[in-house]
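Apart from one protein chain that is not included, each protein chain of the complex appears where it belongs.
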Amino acid sequence: MTDRSKQITLSEAAEIIKDGTILSFSGFTIWRRPCALVYELIRQKRRHLHLIEVNSGPHSEFLIGAGCVDVWESCWIGHELYGKYGANLARKVRQKEIVYEDYSHAEMAFRFQAAASGMPFMATQTSLGTDIHNPEYDMLARAGLRNGKNPKIPRKKYEFVDDPFFGDGRQTLVPAAKVDVSVLAVQQVGEEGTVRIAGQFFTDPEVCRAADITIVVAEEIVPEDYLRRESHLNKIPSFQVDYVVEGPWGAHPTGMFGFYDVDGEFLRNFYMQTRSQEGFNEFAKEWIFGLNHDGYLNKLGVPRLARLKANTALHYSTRVERGKK
Amino acid sequence: MTDRSKQITLSEAAEIIKDGTILSFSGFTIWRRPCALVYELIRQKRRHLHLIEVNSGPHSEFLIGAGCVDVWESCWIGHELYGKYGANLARKVRQKEIVYEDYSHAEMAFRFQAAASGMPFMATQTSLGTDIHNPEYDMLARAGLRNGKNPKIPRKKYEFVDDPFFGDGRQTLVPAAKVDVSVLAVQQVGEEGTVRIAGQFFTDPEVCRAADITIVVAEEIVPEDYLRRESHLNKIPSFQVDYVVEGPWGAHPTGMFGFYDVDGEFLRNFYMQTRSQEGFNEFAKEWIFGLNHDGYLNKLGVPRLARLKANTALHYSTRVERGKK
Amino acid sequence: MTSARDTAQPDEYTLADLMTVAAAREVRDHEVVFAGTGMPMISIMLAQKTHAPNLKLIFEAGTLDGRPRELPTSVGDPRCEVGASVASGLYEAFSIAQRGYVDLGFLGGAEVDEYGNVNTTSIGDYLNPLLRLTGSGGNPDINSFSQRTVYIMVHEKRRFPKHVSYITSPGWRVKKWPSGEWVHRRELYGSAFRGGPSAVISTAGVFRFDEETGRMYLETCHPGKTPEEIRELCEFDLDISRVIGETLAPTHEEIRLIHEVLDPEEIFLPRPKKRGSAG
Partner (left out) sequence: MTSARDTAQPDEYTLADLMTVAAAREVRDHEVVFAGTGMPMISIMLAQKTHAPNLKLIFEAGTLDGRPRELPTSVGDPRCEVGASVASGLYEAFSIAQRGYVDLGFLGGAEVDEYGNVNTTSIGDYLNPLLRLTGSGGNPDINSFSQRTVYIMVHEKRRFPKHVSYITSPGWRVKKWPSGEWVHRRELYGSAFRGGPSAVISTAGVFRFDEETGRMYLETCHPGKTPEEIRELCEFDLDISRVIGETLAPTHEEIRLIHEVLDPEEIFLPRPKKRGSAG
């Protein structure tokens, strides 16, 4: 009963993501972002990506700093405690080297749910009266990208309608977030593609289903039968996953529930260092180019990774230093 | 940290559901329907109920046969293998003693998701071209119930719109399924209301959140801390549940994943017996009136229930007779 | 997988066996299949055990890619969940279907018209029905969202009328509301168009549709039936010009799988009186 193998390497996975791809990710801010694959995209010098995502984080800062991204469509970017905002996005915005499109976080979540459910839009009452809905600030329209040439880019940022059913007044219709390729970093995937996610699952099931192609990078590939013994623990069915990659520590420097904590020191250094393009280039030279994933892990070293490793009972590290104390 | 007790009895739970309530249920066809509470509603002679539900089953056939229901808004009713259709609904429809409103099953699922998400509607492309969308067959309108007097009843059955975003053509907007009280039959509930559902969860999370008040009838009330040790197994958070009832075998004659199988013999007899109102009245006299839940279980008897009991490894009974063999 | 020498004789199988096997042949390997309760379920599980070991099965109650050990009595049955990839809910199953993952739907019906419109709601005037049936269930949804839909039905003349009493599930020509004018399904569904009914397997024969005219035609007759007899069993004018022969009989191995592996309890399919030699 075993399907043909879906297993590929990180480098093969990166090759599936072509220049110009509309790309989205698993996770949330500094948790479960597919960084190992993102590094590989940078090594392969991918260009003109259109990122569409819920709250963003380091993975997109890497891509943006490396010049891989033409469009960033989201609602937030930063490193939480370890970096106040996305310095690379901020620099590219100031220098007009990137198209940015702002929605609210709930709007993005609803947009992914719509796409995942085969609905062209969903209705919401959030963010009424804010500049998120300011028609002058439809940045994809300003960039000429709402011309219908790319069937995944909606022709409008919003549509306002009145509720015809309950007299509940103004509703904002937000368009489905349609994705070419989604890349997920998760704890476990089966040989046939079944995904088990531990802890909060963020928008991973929706992001997966919003995409035409899904690549899963897992801490471990486990026997499919093991996962199918407890199907209620699984979050994504086999047939929604196209490729699987085994990549231990594949989300570092972001955290992975039950496996490892966020590497705050790494993120803080990244944030401080990459406020200039020169700084980013130095970071990339040190941590991305000339290394593969094994080389990257070796450079981090065993003691550092051991400190990040999650406590089995608690699902997070008790050895990592978080604050001043 | 323990909240004030939410625990009540079956009889108290039934009293919360007043005449004229818009009511919905956990489960699907002949699985996890809150029959013990439904019997109690019949004993208390509740009237003018408006049932709104996904695929219906024996629980609603009980209520309809007993004359508790004015409006049945759903998409299906029957007993699966054990009874071809809902004989009580069919009789009341023929005699014009009930208002029936037909949607499709996906439409009902989307309607509950909309209500659960605070959205007045969702968009779908199902059932286009069918008589479900025939404007002559808007039965709540024909009954004069779409006049806005009940704020939970939408003013229209549907609205057709064109997708403004992707040029994807005709969309059907289906209105949120707003519910006064939802009644769930589940395996486990914590003292504070956290619900753990084993197996397929049908539309239970949505039905719960679509309602203003939720009553959970569980096979067992367990310590809240037990459930909170593995929060990813739980389906409904504490604060969405208003009342909890401990009612072992509370879904009989329908089945409960991991606890007991469907009592097919009971359903087949019910279906055969209640094709006439006289038959229903005899059934009710024998199985509902003059009994409480304990009396009902006693009448079923230990050997019968033991046969229905689920095998621990398989989650269903291996002793129950299902077919000719 | 069907070789002439293995074919069973008419007294070794029932009409239901023949239909089950014919339906199973509609499945292609690696497809995602969305199935209702009963014979559709046995057909799919038979395909899974013969020529389509990699098919993925979705049940509308929420089980995704399940591998039941025993035949479920309903799609809500815990037996569906055994070996599944994910156990979820209704919203998830229908969302996945609407998103376009489903290749094939397997359904039943009480009435079907020339264009494949199916009724499972009520008989007679909907406002004054002679008989109220179950209602739609997921029938129109699975049909709307799948690329192909196969119907399994009892064949009686009144069940193959010119127009069904109520269109529960859409065929190849449907009504465009609010006017109610008849249009081709492709026109109404627009970019949501994925296909439509691809076969009706009745107790008399196997029927297909001309996708352009939307009309039903007879493809094969079950053993012992003639095209003319089958045309007489329809209230509309059935196209019998494209018949290719007789419906292929089950093999001994298929009969063994149905009665000894898939439905040994005779939940849906009674055994034939004379047992085949295989097994």
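Residue numbering begins at 1 within each chain, and the chains themselves are lettered A, B and C in the order written.
Throughout what follows, contacts are C-beta pairs under 8 Å (C-beta built on N, C-alpha and C of every residue); 3 or more make two chains touch, one makes a residue touch a chain.
What you see is a predicted model; the values in this text were computed from it and never measured.
Trainee: Which is it among B:E40, B:E80, B:D102 or B:E192 that touches the chain not included here?
Mentor: Candidates B:E40, B:E80, B:D102 or B:E192; residue touching the omitted chain: B:E192.
Trainee: From the list A:S11, A:Q125 or A:N269, which touches the chain that is not on show?
Mentor: Once the missing chain is taken into account, the touching residue is A:Q125.
Trainee: Of A:S74, A:S182 or A:Q240, which sits in contact with the chain we cannot see?
Mentor: A:S74
Trainee: Given the contact definition stated above, which residue among A:R47, A:H133 or A:R155 touches the chain not shown here?
Mentor: Residue touching the absent chain, from the options given: A:H133.
Trainee: I'm checking contacts with the chain that's been left out. Which of B:S238, B:T274 or B:S317 qualifies?
Mentor: Of the candidates B:S238, B:T274 or B:S317, B:S238 is in touch with the missing chain.
Trainee: Considering the whole complex rather than only what is displayed, give the residues of chain B touching the chain that is not shown.
Mentor: Interface residues of chain B facing the absent chain: 1, 3-4, 115-119, 190, 192-194, 209, 225, 227-228, 231-232, 234-240.
Trainee: Which positions on chain A touch the chain that was left off?
Mentor: Interface residues of chain A facing the absent chain: 27-31, 54-55, 74-78, 80-81, 84-86, 89-90, 93-94, 100, 102-107, 109-110, 112-113, 124-137, 160, 166-170, 199-206, 255, 257-258, 261-262, 264, 310, 314-316, 321-325.
Here is the rule we go by: only the chains that are shown with their structure count from here on.
Trainee: Could you give the separation in Å between the centres of chain B and chain C, each centre being the mean of its C-alpha atoms?
Mentor: Centres of chain B and chain C (C-alpha means) sit 28 Å apart.
Trainee: Identify all positions of chain B at which a residue touches two or more other chains, and write them in rising order.
Mentor: 110, 124-125, 166-168, 199
Trainee: For chain C, jot down the residues that touch at least 2 other chains.
Mentor: Counting only residues that touch two or more other chains, chain C contributes 63, 81, 87, 97-98, 145.
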